[in-house]
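What follows is chain A.
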Amino acid sequence: MNNAIFAFIAYALLWAMLIAYIVILAKRQSEMRGQLDEIEHALTTQDTKQE
Partner candidate 1 sequence: MKDLTINSTPQKQYRPGTSLVITAIASTVALSVGFYMALIYAPEEALQGGAQRIFYLHVPALWVGALAFLVVFISSLGYLFSRNTIWDIIARSSAEMGVIFLTLGIVAGAIWARPIWGIWYSFDPRGTTTLVLWLTYVSYIMLRSIVGSGPRTSRLSAFLGIVGFINVPLVFMATRWWRTLHPAPTIVTSDSESGMPQEMFLAFLVCLGAFTIFYAFLMIYRVQLEQIVERVQTARSTLGLF
Partner candidate 2 sequence: MKKRAFGKDLPGLIQQTWLLLKKDALVELRSKESIPLMIVFCIVSLVIFNFTFDLRTSNVTLLAPGILWVSFIFSGLLGLGRSFTRETERETLAGIRLAPVDPAAIYLSKMLACFFSVTILQLLLTFLMVVFFDVNLAKPFVAVALPLGSLGFAAIGTPFAAMTMNTRAREALLPVLLLPVLLPLVLAVVSSTALAMDNVEWNEISLWIHFLIGYDVLFLTISFLGFQIIVEE
């Protein structure tokens, strides 16, 4: 049935969008966690220097 193709497109689109969104979020989160670790590391070395 021709109509089923439309349904298929809709569902494929849904999954593509949502997966893309989650991937973007996850990428950003891991990037930020990396930066946070870096900064925390910098802070602790600075603290020990001061002491």
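Here is how the candidates were picked: all candidates are chains of the complex that A comes from, given by their letters.
Some observations on this one:
We adopt the following convention: a contact is a pair of C-beta atoms (placed from the backbone, for glycine too) under 8 Å apart; a residue touches a chain by one contact, two chains touch by 3 or more; residues count from 1.
In this text, all values refer to a predicted model and were calculated from it rather than measured experimentally.
When you check 1 or 2 against chain A in this complex, the one that touches it is 1.
Partner candidate 1 is touched in their complex by these residues of chain A: 1-11, 13-14, 17-18, 21-22, 25, 28-29, 32-33, 35-36, 39-40, 42-43, 46-47.
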